[in-house]
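Quick one: the structure is below, and I'll ask about it shortly.
Apart from one protein chain that is not included, each protein chain of the complex appears where it belongs.
Up next, subunit A:
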Amino acid sequence: MPLDAIKIKNLCFSYPGISQTFWLEIPEWRIAQGERIFLKGASGSGKSTLLNLLSGILVATHGTIEILGQDLCVLSARQRDRFRAAHIGIVFQQFNLVPYLSVYDNIRLAAYFGRKKQDDLDITIKQLFTVLNLDDALIMRKAGNLSVGQQQRVAIARALVNRPEILVVDEPTSALDNDLRDAFMDMLLEICRVHASTLIFVSHDATLTRFFDTIVNMSDINQAGAKTNVF
């Protein structure tokens, strides 16, 4: 039986001191390993909060979040940071790289946090660059000098360097034009297939749903909004 990549049970979350009502309430949500999910939701629907919870930056008020069988709530803040570095790759809409570091140093920094051994780092980077269609010459360039498309692909390489089981991407294509976007999506899905990564793709761009089998609507899993409507 395949292990769940993500298993959420009775999750409640509220920002401390901000509101009495729960910002996020998820009775149950599971994602199997290797699944590729399109998570749809308007802004304010709790997407970012969910991502922060999944990556262990925020801690649930109640309930459990298990990632790859590990309950995040029992880990210390430091352990959660380490767990995130090793098992979850994250790519944002833009600004994914530390602009003043070289591409190489950006990736190396991620490897450092993921406790990856230095010797096979260069090989891994080379493989990722080939798949992502990135020129090797870019490696010593300052990340801030790259085009947006290049930056997003480097961000994927950076996110995958520790071979994380889960890849979370938050509107990675919104800064790209249509042609680049389709090429980027193809590449992303291909690389997830090769690495057998679980992919959570967050976006409000409905045109991208065609790349995915499973589409999850934020409002379907988050009960918090529904409850508020009752009152």
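Keep this in mind: contacts are C-beta pairs under 8 Å (C-beta built on N, C-alpha and C of every residue); 3 or more make two chains touch, one makes a residue touch a chain; residues count from 1.
We adopt the following convention: contacts and distances are computed from a predicted model.
Missing from the rendering is one chain, named in UniProt as "Putative ABC transport system permease protein" (options: "NADH-quinone oxidoreductase, f subunit", "3-isopropylmalate dehydratase large subunit", "Cysteine desulfurase" or "Putative ABC transport system permease protein").
From the options A:S48, A:Q127 or A:Q223, the residue with contact to the unseen chain in the full assembly is A:S48.
Of the options A:W29, A:F113 or A:F211, the residue whose C-beta touches the omitted chain is A:F113. When you scan A:K7, A:R36 or A:R84 for touch with the missing chain, the hit is A:R84. On the side of subunit A, touch with the chain left out of the figure occurs at residues 48, 51-52, 55, 57-58, 77-78, 81-82, 84-86, 90, 92-101, 105, 109-110, 112-114, 158-159, 170.
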